[in-house]
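Heads up, one of the protein chains got dropped from this complex, but the rest are sitting where they should.
This part shows subunit A:
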Amino acid sequence: MRRTWQAAEVSAARPETATARTLRLRFPDAVSGVAGQHVDLRLTAEDGYQAVRSYSVAAWVPPHELELTVEELDDGEVSPYLVTELSVGDRLEVRGPVGGWFTWTPDLGGPLQLIAGGSGIVPLMAMLRSHAEARSVVPARLLYSVRDPGSVFYRGELTVLGQEDTQVTIDVAYTRAAPDGRPVGRLTRDAVTAACFPPEDHPAIYICGSTGFVESVASWLVEDGHDAGRIRTERYGG
């Protein structure tokens, strides 16, 4: 954990969706962390005005880089700048990584149950990437709830993971519009139950999304008989 601010340079940027972008940041010194952690970003205007926000790390790219994925918020002060203005070669300041609870490392075992709502996929994607890099044999399932097909982050990578990694199962649920032949609608308790490891498997469960999403899903899983102590949550918002 670095408590001091480090200058980092944007080494690459790519759109994930129409409103979200992945930024790769390069540091002068080596950086490392575990899946699920976040970093603080500090932006400074020319007149000295500063704004600080926390973003989940999507990928660790050793030894000098990490990636964040930022979704543009309608009335955001920082996210529209990060998604639409910040350019490769620009610099900003970073502190962290931070967080020791909403994290997963391969030695923690599983089964690993990940449940994402919208941009809540970001820290869970870091966990799936950690799982893949370690060639973990821990069974893992991801349930990813999105508005429509155009809202899926990491689409190509998730498709490959789901097809090629026999330990990983990926289910995408669509709430507003779906590809042909796929159901559309509010995520239901039955759909969550069907896409999750059963309570008797004692999965380690990570849920990330909006407050309403996390509240609903976590409550259903507790009612299904999952141990509340095995359910870790993180909510975005504010």
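Basically, a contact is a pair of C-beta atoms (placed from the backbone, for glycine too) under 8 Å apart; a residue touches a chain by one contact, two chains touch by 3 or more; residues count from 1.
By our rule, contacts and distances are computed from a predicted model.
Undergrad: With one chain of the assembly withheld, which option in "Blue-light-activated histidine kinase", "Bacterial extracellular solute-binding protein", "Sulfite oxidase-like oxidoreductase" or "ABC transporter permease" matches that chain's UniProt protein name?
TA: The record names the chain that does not appear here as "Sulfite oxidase-like oxidoreductase".
Undergrad: Where the complex has a chain not shown, which of A:Glu85, A:Asp107, A:Glu164 or A:Glu200 is the residue touching it?
TA: Selected residue, touching the omitted chain: A:Glu85.
Undergrad: Which listed residue, A:Leu25, A:Ala126, A:Ala195 or A:Ile231, touches the chain dropped from view?
TA: A:Ile231
Undergrad: Please pick, from A:Asp148, A:Asp165 or A:Glu215, the residue that touches the omitted chain in the full complex.
TA: Answer from the full complex: A:Glu215 touches the omitted chain.
Undergrad: Touching the hidden chain in the full complex, which residues of subunit A are there? Just list them.
TA: Subunit A touches the chain not shown through residues 1, 3, 5, 7, 40, 42-54, 77, 81, 85-87, 90-93, 98-102, 211, 215, 218-219, 221-222, 228-229, 231-233, 235, 237-238.
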